[in-house]
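Sharing a structure, written as structure tokens. Questions coming.
Apart from one protein chain that is not included, each protein chain of the complex appears where it belongs.
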Amino acid sequence: MLLQQIFNGLALGMGYALIAVGYSLVFGILRLVNFSHGSVYAFGAEIAMVFIVSMRLGIIPGILLSMLFTGILGILIDKAALEPLRKKGSPPIASLITTIGISNIVTNLLIIFLGSEKRNFPNFFGHSGIHLLGGTVSMTQIMMCVISVILMLILVFIVFRTKIGLAMRASQQNAKAARMMGIDVNFVIRFTFFLAGVSAALAGVLIAGYYEIVYPNMGFMAGLKAFSAAVLGGIGSLPGAILGGLIIGNAESMAVMFLGSTYRDSVAFIILILVLILRPNGLFGRKGITKV
Amino acid sequence: MDKTGKKWKLSSFESFAWRNAKLLWIILTVFLLMLPFVFRNPYFLTVVAKIGCYIILGLGLNLLTGYTGLVSLGHAGFVAIGAYTASLLSVKAGCPFFPSMLAGMLAAALIGALMGLPTLRVTGTYLSIITLGFGEIVKMVLMNWQSVTNGTLGVKNIPKPQIFGWKLTTANHGMYFLILFMIVLISLFCRSLMRSKTGRALRAIREDEMASTMMGIPVTAYKILAFVLSAVICALGGALYASLIGYIDPNTFNFDVSTLILSIVILGGMGTLRGIYVGAIVLIAFPELSRSLMKYRFVLYGAILVLMMRFRPSGILGWRSSLPYRLSGNVKKKLRKEADA
Partner (left out) sequence: MKRNAMAVSMLLLAAMLFNAACSAGSGAGTTAAKNESGSQSAAENSGMDSAHPIKVAVAAPMTGDNSEYGIGFANAAKLMAKKWNENGGCLGREVQIVEYDDKNSSEEATTIAQKIVSEKDEIAGVIGHFSSGVCMTAAPIYEENHVIEISPSASHPDYSSIGDYIFRNNTVISKEGGASVDIAVNDLGKKKIGIISIMTDWGTNTSGIIKGILEGMKDKGVELVAHEEVMEGSDDYSAAIAKLNDAGAEAVICCGMYNLVAPVAKQYKRVNPDIAIIAFSNAYSTQLLELGGDAVNGVCFPVIFFADSEEQSIKDYVDAYTKAYGAAPSALSSQAYDSVGMLLTAIQNVGDTDSEKVKDELYKLDYHGVTGDTRFDKTGDVDKAFVKVTIKDGKFVKMD
């Protein structure tokens, strides 16, 4: 029973981790909590559903197309709403409010065009399970973890081993200096939004496939919890996002088991508030320096 | 600035209004007092009362976001605390409306002070996130604490306020005048607060926290004070609102409400009173005007946030007054004394 809950918590946590990565990537470079990320995640799942079920493009092309389109949505958000704010030098809070607005727009457009009802999403990996130490791990759970880890490795590779990754890290440390070195910082930021969108779409597809359910509002709660995970792990850090996701996922499972299902949603927020007050940089976060 | 033309027009309007202030005030007073008797349509009056409630909530958040520069994404939580405390006291304990309302405000003040404490360590975006978490937690508590709050069943048949045995309802315009009275009271309070030392300290914190600390302003204390005052006003609004609608449940106070209040403050103009009135009127009245556009409502709220931040972060009416800054009597006296010495 306890072990089963831990397995469930791990699968859930992997999902949060995938969403949390998107928050971390954007935060790392812009110091911005991208509130629209939850709705981008829902967009990824919904559009994958359109490609796979309505247009019958097949699973793999459907997922790839959804990742592409969601990545482009990320770029669009940055280009249309956030870049002008950066150019104007608006205060950070203006960007935060802007992303809340975008989240409203994306979610409600999804509702208008696709309807608010919950719909069936195909499960890719079947339900056959492996018995392990008295609990059952389903194929879907295993594949979720595997794909998440692969995506994480790809992201780490991009950030630490490629030229664009170097530019990302440079912009992250000092955008002004990076610009002087000839880095097109706006391009780097757009690329970051693209990566965040792609990982959100993959998260959306995996989680929707895991629960076999998809609907436009799925991003709100999941987004907030993933954000808690990102903060817990140290926002801006990729391994932190994974660890944070796993902890939040398991904390939820434990809360349901020991406190009752109705408390599951509060757990993430309580962790979030405690972390922000006690250790604002999270587990892996670097110490923030307040510039005067 | 390429908007100088518009600015000039607005400021000329401002000076026109200033010149004819007395006349305008008289017209407005007469208009507001006559309103329920001229437009007898109950639907219209319900919407007006709703706008009134949101003006109060907007004024509350404005103290925090507009004047002090702390953005709260969970103000629905304070509204809920005020509404629930007042309604539960009057429904379960049979306590009259006004003492219940005061109890709600007190409860919100305590929680507000508690919520202000994180400002010791956390600033900016992080603080906003904490308030968001706070709003959600309040909702969870209301849902789960069933023995007290009735859980998801909500509180029904919330009584209307009574003054000396006279029941204030929407039909006899009592609610309208009560809300109007509260708006005037709170507006006057905000105005005098902002002209006081406290108000100047809050604005100083908004403009530059570091500099304020240097000037010897106890920044944390003032931030907590802003939280408390803001929470109290929102709780008052919540109590009125609950009594107006007659039924509340935990979902009445969700994240959408917090966003709506924030949109009101931002649309009209942060840190101004006029902005809040206009913001509430526009955002509450708009969906009523075009029920056919209903499904685009939230898209529109979102668009307002995005476009305002992009093109006019100070809000529709958020320009700085071009009239000379008038020092308060106290300061003038002090200055005169210093000059004499």
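Which chain is which? They are A and B, in the order written, and residues in each are numbered from 1.
Keep this in mind: contacts are C-beta pairs under 8 Å (C-beta built on N, C-alpha and C of every residue); 3 or more make two chains touch, one makes a residue touch a chain.
Everything quoted here is computed from the prediction, not taken from an experiment.
Undergrad: Tell me which of A:S90, A:N186, A:N217 or A:N281 is the one touching the absent chain.
TA: In the complete complex, the chain left out is touched by residue A:N217.
Undergrad: Which residues does subunit B use to touch the chain missing from this display?
TA: Touch with the absent chain occurs at residues 13-14, 16-18, 20-21, 24-25, 27-28, 31, 35, 39, 41-48, 50, 143, 146, 151-154, 156, 191, 245-249, 251-252, 273-274, 277-278, 281-282, 285, 288-292, 294-295, 297, 317, 321, 323.
Undergrad: Where does subunit A touch the missing chain, residue by residue?
TA: Residues of subunit A in touch with the missing chain: 1, 4-5, 8, 12, 111, 115-120, 127, 129, 136, 138, 211-213, 215, 217-218, 220-221, 252-253, 256-257, 260-262, 264-265.
In the analysis below, only the chains that are shown with their structure count from here on.
Undergrad: Whole-Å distance, subunit A centre to subunit B centre, using C-alpha means?
TA: Centres of subunit A and subunit B (C-alpha means) sit 34 Å apart.
Undergrad: Considering the complex alone, what residue numbers of subunit B touch subunit A?
TA: 69, 71, 73, 118, 121-122, 124-126, 128-130, 132-134, 136-137, 140-141, 143-144, 210, 255, 259, 262, 266, 295-296, 298-299, 301-306, 309-310, 313
Undergrad: List the residues on subunit A that touch subunit B in their complex, please.
TA: Interface residues on subunit A, with respect to subunit B: 31-33, 81, 84-85, 90, 92-98, 100-105, 107-109, 111-112, 220, 224, 227-228, 231, 262-263, 265-266, 269-270, 272-273, 276-277, 280, 292.
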